[in-house]
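For this depiction, one protein chain was excluded, whereas all remaining protein chains were kept in their positions.
Each chain gets a letter, A, B and C, in the order it is written, and its residues are counted from 1.
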């Protein structure tokens, strides 16, 4: 087993994808987004509630690989309490951390950042993040 | 100049294509056929008159290369006096002579038979003959 | 028995000088290319290259002859009645689009087109599209949980005399072999135009279109050891003649004026522009390569590898095979516990085992089976038991990593 494979399937990812906190439908959410990757069929609903311009609650539900699940789980954990601007900053910061190993990163993000070394998997760790980013950008525009 | 080229452009062909006998429009002909080769744009009108079931008069007019002109000239020369059945026999015999150098052939047909040795020219020496053949066959059917 | 070592030596990609030895189990997506095919391509481009048709010099005449010889070779390979029943195109996808759009003018809301839920998108979406364009209705025949067609539904649909039945011979996802002979025969009885997608069968089993009696049949060169960019639409002479030309351009034309255009009869009237001559010629060589080994032997070998793989997979705890028990070609689809197919494929890929994961361009089938995707391994002549063993070993690694 290669080092990069070990890093990718770091136990943090595997734990995270099995961690079912925030993994729940919320049919009454003010906003429901769909994160969908036609290549692999990964498909999550992202449920967001707002209080003024701040996200008050976030959860997700759906189907995906270990990477997309772990990265979505991380996302919804980080969203509550953030304004639109803060959400965008948070997403930018995540993207930077995925690319740049000089950033001060959590173990989980270190693991997720390995995705780019594997054929066809880069998309998995940004799927839900991209979806939220587009939503916020369009909302602000 | 190769031997086959000399044979193809035998003076009989060149004389024949310059020979303007039977090269005339006949707007009043009972039957007007069109011989057309999309590849080179060769296009002849073939004019036929019948007396009972026998061709009484044949002429041609149009545009074509030396081979198609010479072969068409030969064709219309041979047609008069022949019944449908005889026309088909005559055409069959011509085709045989083109293919088979054991046949007893005129110098002109020997020259025309060389066409098959040249890229893209095989069609030229049968264009008008094919047209008459199809007409007679359909007429008899 | 095939001499697999000898066969492998004919495929440079398996040469032992490459860095990681390749266990290539993605043959349903595309096959690797033997030396003879590479050499033929190379020879054409090096010494025989010219545009075809209309050429009054030797090189062009020879190129035309090679191209038409390839057409005859294809006709012979599938036992077509005439070479002119073979239309060269860019692949299965274009071939099927050519038929769907070629029939467009005959279709209206009075018509029904029948496809199945196990079609590749290439034999599904073109029909859905022409239905949207014409108002014809698309009827999708169900697939049973075991991955076979619902024959009752299909037969009933055929008895309603739809305009067209488009059906795959072999499912690219599950390997299901459909009884196309029986089905085409029934369709014929009811005057239905039959279109057979043979993308997965051309290099697996003898195809005999005279015997099969379908109206159209399509396949790609690249899945039969030939180059990319070349494919075949077979059509019965009178059926090809009914198609509107899918594309217009050079060399498919008799006469063009400002007002109107007269097209050549098939096959040339359906081949607009400069065709992929080198690729067609090399496809002929690929078919020679297949015949040289012998399709019967190929089938026996491929199926034996499949059976070995299925047996080995069965012995792995938590692996669920998707698709019929029997009557499958050399394709096996499976799921491993609740591990996502892409996670499986990534870990297999790390071990040098190339498989495909996902919906395999068959989303309606995924919906029918109520799954999101599968892992698919597909075998052909150069695969051996060691390849399967490596797959199994790598699957054990997956388990270790993921659970």
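The working rule: a residue touches a chain if its C-beta (ideal position, glycine included) is under 8 Å from a C-beta of that chain, and two chains touch if they have at least 3 such contacts.
In this text the structure is predicted, and so the values were computed from the model without any measurement.
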Selected residue (touches chain absent from view) among C:129, C:153 or C:390: C:129
Option touching the unshown chain, where C:230, C:313 or C:335 are the choices: C:230
Candidates C:8, C:120, C:169 or C:372 - the one touching the absent chain: C:120
Candidates C:38, C:293 or C:371 - the one touching the absent chain: C:38
Touching residues (missing chain, whole complex) on chain B: 1-2, 5, 8-9, 14, 39-43, 63-67, 118-121, 124
Residues belonging to chain C that touch the chain removed from view: 12-13, 18, 22, 24, 26, 29-30, 32-33, 37-38, 41-42, 45-47, 49-51, 54-60, 90-94, 96-97, 117, 120-122, 124-126, 128-129, 138, 140, 220, 222, 227-230, 247-251, 253, 255-258, 260-261, 272-279, 342, 345-346, 348-349, 353-358, 361, 363-364, 367
Hidden partner interface residues of chain A, rising order: 36, 38-40, 118-121
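Following the convention adopted for this analysis, only the chains that are shown with their structure count from here on.
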Centroid spacing, where centroids are CA-atom means, of chain B and chain C in whole angstrom: 47
Chain A and chain B, separation of their C-alpha mean positions in angstrom: 79
Two or more partner chains touched - positions in chain B: none
Touching two or more other chains - residues of chain C: none
